[in-house]
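As you look at this complex, bear in mind that one protein chain is not there, while each of the others sits in place.
Each chain gets a letter, A, B, C, D and E, in the order it is written, and its residues are counted from 1.
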Amino acid sequence: MFYHAKELQYNARVSAPDPRFARLLLEQFGGGNGELKAAMQYFTQAFSCKQPYPDKYDMLMDIATEEFSHLEIVGATIQMLLKGVSSELKQASDEDELSTLLDGKASKETYIHEAMVNPHFYDLTGGGPALTDSNGIPWTAAYVNANGDPTVDMRSNMAAESRAKIVYEYLMKYTDDPYVKDTLRFLMTREVAHFQMFEAALETIQPNFPPGILQSDPCHSNTYYNLSKGESVRGPWNQGISSKLGEEWQYIEDPLERVKETEGLTDLDPEGTSRTEESVREADQELSEIRSNEIENAIPDGIVQWSTY
Amino acid sequence: MFYHAKELQYNARVSAPDPRFARLLLEQFGGGNGELKAAMQYFTQAFSCKQPYPDKYDMLMDIATEEFSHLEIVGATIQMLLKGVSSELKQASDEDELSTLLDGKASKETYIHEAMVNPHFYDLTGGGPALTDSNGIPWTAAYVNANGDPTVDMRSNMAAESRAKIVYEYLMKYTDDPYVKDTLRFLMTREVAHFQMFEAALETIQPNFPPGILQSDPCHSNTYYNLSKGESVRGPWNQGISSKLGEEWQYIEDPLERVKETEGLTDLDPEGTSRTEESVREADQELSEIRSNEIENAIPDGIVQWSTY
Amino acid sequence: MFYHAKELQYNARVSAPDPRFARLLLEQFGGGNGELKAAMQYFTQAFSCKQPYPDKYDMLMDIATEEFSHLEIVGATIQMLLKGVSSELKQASDEDELSTLLDGKASKETYIHEAMVNPHFYDLTGGGPALTDSNGIPWTAAYVNANGDPTVDMRSNMAAESRAKIVYEYLMKYTDDPYVKDTLRFLMTREVAHFQMFEAALETIQPNFPPGILQSDPCHSNTYYNLSKGESVRGPWNQGISSKLGEEWQYIEDPLERVKETEGLTDLDPEGTSRTEESVREADQELSEIRSNEIENAIPDGIVQWSTY
Amino acid sequence: MFYHAKELQYNARVSAPDPRFARLLLEQFGGGNGELKAAMQYFTQAFSCKQPYPDKYDMLMDIATEEFSHLEIVGATIQMLLKGVSSELKQASDEDELSTLLDGKASKETYIHEAMVNPHFYDLTGGGPALTDSNGIPWTAAYVNANGDPTVDMRSNMAAESRAKIVYEYLMKYTDDPYVKDTLRFLMTREVAHFQMFEAALETIQPNFPPGILQSDPCHSNTYYNLSKGESVRGPWNQGISSKLGEEWQYIEDPLERVKETEGLTDLDPEGTSRTEESVREADQELSEIRSNEIENAIPDGIVQWSTY
Amino acid sequence: MFYHAKELQYNARVSAPDPRFARLLLEQFGGGNGELKAAMQYFTQAFSCKQPYPDKYDMLMDIATEEFSHLEIVGATIQMLLKGVSSELKQASDEDELSTLLDGKASKETYIHEAMVNPHFYDLTGGGPALTDSNGIPWTAAYVNANGDPTVDMRSNMAAESRAKIVYEYLMKYTDDPYVKDTLRFLMTREVAHFQMFEAALETIQPNFPPGILQSDPCHSNTYYNLSKGESVRGPWNQGISSKLGEEWQYIEDPLERVKETEGLTDLDPEGTSRTEESVREADQELSEIRSNEIENAIPDGIVQWSTY
Partner (left out) sequence: MFYHAKELQYNARVSAPDPRFARLLLEQFGGGNGELKAAMQYFTQAFSCKQPYPDKYDMLMDIATEEFSHLEIVGATIQMLLKGVSSELKQASDEDELSTLLDGKASKETYIHEAMVNPHFYDLTGGGPALTDSNGIPWTAAYVNANGDPTVDMRSNMAAESRAKIVYEYLMKYTDDPYVKDTLRFLMTREVAHFQMFEAALETIQPNFPPGILQSDPCHSNTYYNLSKGESVRGPWNQGISSKLGEEWQYIEDPLERVKETEGLTDLDPEGTSRTEESVREADQELSEIRSNEIENAIPDGIVQWSTY
């Protein structure tokens, strides 16, 4: 179960209203790489770890809970950046013809110009945050990756933290408020910390490549197809030894020719690798036995209960 | 900031795997009336209450936090209902031709039939919950209503709790597992409790009708247009005294005729009401002054800080 | 079946073009609380009422049809606010180099600046309304709530009308055009009228709380969990008597402690209520019999026909 | 403004419940080629025609209104195909342990199996239609095409009617209910009728090709790039005379070679056409003048009013 | 399989950065009528043509591949229009307090103002294109129409090309860069060329109306319902002979009356047509036999192989 304490994890403050930066900051509230995405991703992943991998479960829930706490910091900052909007919206005075005469077009013009920044703040949320990105696109669970295998999920998380980090980096260009910058720097730094936590967790699982159980087909694991013609470049991604499997990259200069010669890549033998169909099958069997047992052993027969009291 | 305790708020248990009910239960995990929607709605609404209405803020955060805790209960139940899926997916044994011969078509057929229940459990999440509804539609923030005014937000919440309640009621028809039924009954009951909390909070705000500040135009607030011809029915919604404003309903038997006679409803006087343009303007001014002052007084000049330590 | 009369229900007029307000007004054309949402919600709800509750059917179709008529008013207003855009887009003269020389950069700059207001008006709809909200998000049926039970649906509708009302209230701040203000005031007022119609209809159904059939569990219907620590507030939502069930609120100061003591809330007895498991079961049975009979009796055996001619 | 008459345009009837066909039929209720899409497309297009092209406006509103009436027919049919679901959902009897004992697992199993057909009918709508397609995807305005130019919009409509027609044709394979078949045949036929209406309307606009105002560049209007290598086919789409502009197709056997030879297609002269840069510019100017004047002349200066009373 | 050549099909160039036009141009990158939509539509349609209609397959793949090449041109142009953004985002100098002092508020203000144009360019993509429309809405496959029948698909494609053409026409109003205009003119012209290719392909299929197999019901194929009351217009869409079936339009002045008289349109005979129920059934049978045989004959029994090598 969750608890809430009214203190923010970080002491978010704002010097002065800034609806434009509030709009940009929505990217981290309801955007595809924002705090809600992170929180929901780790929270959702945690369910499948609970019983077989309680250590990963603990870590995922620690970080998910921190991300919810960051979501709160971001929302609080947006609310403070919009100071004044909600009380303005409560003022019916411009309903009075007199006041319209006095204020004239000018103040109305300012209102409307401000509203163009992000209409949702002015016509929908009444001056508060919305669960959208900086263009007003509603958050969608299509952003969330949870595939039930920690060798995949940890990698999804390292990438997610990388994206969240760069978005904070970009955002820092668009505010001069020293308090807001401090908050952004804190949040950006936590993505760097989390990245390393997920990486360390991934390393405790061995082997962790390829992700999942099944090895790859040695006929196709080290070939590089030169499909973009013109200035072709050779680099460690298509020559030398491959980073994880230690096979020798085979550069296919003319992919169409190769495809035609090999009956659509079905009539060929592995090259540049010591792996064989046989060795692959054995590795598949062995790892599959270990991993499926890990899960089965962790989950009791009969009635399942989530918590003990 | 948020905390998490590993104990679920309610002791969720499952007697036996049931992927079909797991699919249905997704409606309350990532569906439009589910726990995530509720949690995010109250959480988002809370930001605009924090300073001017700390009592509403406290209540919204109490309930939002409980809804996150319910989301966890629902997710845990789905995970337990899918027991066995994740370990099956780790078994590469059917990669072995021998084992295929032994098991035969039958077991494969069973696998595939089961996968049709909800492909996402089998091809995407590896046997865990997904942030979708029962048809696999990803959760979207389009479900969330937060309009920065408690006279609106409390009503949105009462409606949201009503919908969540009926969905749990419907779901209870589709499981016989006594543990699961207990969990559903607990969750359904909490919607009933929350409904009453929001209603009580709404009543502490006076006046709370119409929602917001502006009164309504007495020319149009008590007319009923008979636009669906055929068996027309008279009831307290189109005759007698209106529930909130206490005006007398005016039944417009032939709307097109009325529209033509009145230059498109612009050339008419209020009937069946004691409210006037004048009384409306005064009420608008008065309430607007009160409410905008409430907000302005609550928010300090200068630098804004969210929490005190 | 539907009919259309070319006269608008309200005499919508526009003094002068205003593409910026046209953008804001989209919120009520294709936004989440706009006229299309209202129309489709009541229209969709009406199907399940047709046979068992012809009075509610009549009311829902009257109001749905009015909302379609309001959608037309909003669309017409947007079209008039965009006067000039469509004829500009037909002018190929700036294709002529000569004219470019004469007009110079300035007019092009004005064009482009205007296009930033809402690109869709300029690059997609050719100067007319689009079924999006004010940020260009396409309308989605995810906005629509129809749950097949009038005790739920009427509440969804009261909340929907509240939200539509506040959005019109917010919008009125952003235009000075007296004709447009008149139209907005009419539309805003109708939401207030509809709210009261739905409320009156809800009151004709007794009992209407809790929504649906099933009563709630007396062990959990009156507890309040203090999950947001810090300045906690007591109010009628967590002390005294609950608004609908008349039970005494039980304030759980330390929820985690309570959960641990009660085996996850499974080992406890109702407090502060006279309802019992027995009384609940009886109420469930009784109401369920009444309501399912209402529906069954209304729908003839054998072939079903929707209309009679 | 809209009116509603309680009689359906077509006498929809259903012989017996069929939740599976109800699911399929959703494709025409809330699917991408369904009745709501059609209604909203013509309704939205109509706004820009109102003043300059009142004849097209009349036709678009006639057909849009008919499509709303068809939406109603489809919804009514789905509701009738789901007969029995809503009353079942009101029966709390299985809450009674006794009844569970009597009915046993079997009836529950039937319930659940049925619910897998489309969970939304059972856990969300309470046995009525939902604004989704046959897989439960919510309707989105992304389906709607309205581009403010009748030479484009009429073509969008002819294509939309074609798609709606084929979906009805496919659906007719999946029901044996003679009443339902009759309804589908009526609806399918109306798409055929509407297609011809839009085609006739398009023909009254001359010239109508290319759509819009601007002619095309004679250097690029009649070239065909052979980009998919292998069995290449010659047909009237890449040899002979082009259908609308009457130019001679130029078949580019080796597109990459051509691109390299012509500085990326910038250094070439028109072939197989009598059109020139000059003739194009003149045609652009002439048509642009006609069309922008049509619009400007139709829309009065000063205040704009939509309807006259 | 696909190949890529680094040369663009058209020599796209940009004179100077223009983030505002870059935003507008997104409409053709990730918008509903843009190049990705076109490419994916023809590519998806091609699968069902591969075996029965290899000539249509060749054409669809030729054009789909060209549309991918146009997507690349549009993306490249957007990237060039955003020149300077990505290097700015890499400059941390404003992190240095000194530099902030020197540059002052002004440059920051410019940054932020620019970011309002399209936040995604500045806070998400780091100065490159995004797969969204000009309002930042992510591309969705809901835009794609592929219905497995070339008499439908070709019509969908003609409409799609019409819409893409008008969007390019609109866009040309918003740039003065002669290089960009040249690129737009090329792309616009190709839509005109493709339209004619699809039309020619449609004409090679006979009969192609109505789309699909099933003829329409002669009772309903030539009626026009006057559902929008007021200034009603008669034109070739509701009087005279229908364009495709050559039937005489029957104008139903009072649709409700007609519906009531005919038991909901079930009790009537065809008028103004020589087609009969009998002739329709025969045509259905005949065409159905031809078309289903075409497909069956094209697809071999037993194992299916897509390509030969």
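Observations on the structure shown:
Everything below uses one rule, namely that contacts are C-beta pairs under 8 Å (C-beta built on N, C-alpha and C of every residue); 3 or more make two chains touch, one makes a residue touch a chain.
This structure is a prediction, so every number in the text was calculated from the model and none was measured.
Across the entire complex, the residue among E:147, E:162 or E:189 in touch with the chain not shown is E:147. The omitted chain makes contact with just one of the residues D:2, D:21, D:47 or D:237: D:21.
Of the listed positions E:79, E:175 or E:189, the one in contact with the omitted chain in the full complex is E:79.
Within chain A, the residues in touch with the undisplayed chain are 5, 7-12, 32-33, 54-55, 58-59, 61-62, 65-66, 69, 140, 142-143, 145, 147, 149, 151-152, 155-156, 158-160, 162-163, 165-167, 169, 172, 182, 185-186, 188-193, 195-201, 203-204, 209-214, 216-217, 219-228, 230-233, 235-238, 242-245, 255-256, 259-260, 263-266. Residues 1-7, 88-89, 94-95, 100, 105, 108, 111-112, 115-116, 118-120, 122-124, 126, 132, 135-138, 307, 309 are the ones on chain B that touch the missing chain.
In the full complex, the hidden chain is touched by chain E at residues 1-9, 11-15, 30, 36, 40, 43-45, 47-48, 50, 61-62, 64-65, 68-69, 72, 75-80, 83, 86-93, 95-96, 124-132, 138-142, 144, 146-149, 179, 213-214, 281, 284-285, 287-288, 291-293, 295-296, 299, 302-309.
Note that only the chains that are shown with their structure count from here on.
Judged by contacting C-beta pairs, the busier of the interfaces C-D and A-E is C-D.
For this pair, chain A with chain C, the centres built from the Cα atoms lie 32 Å apart. Shared contact sites, meaning residues of chain A that touch two or more other chains, fall at 1-7, 88-89, 95, 124, 126, 132, 135-138, 307, 309.
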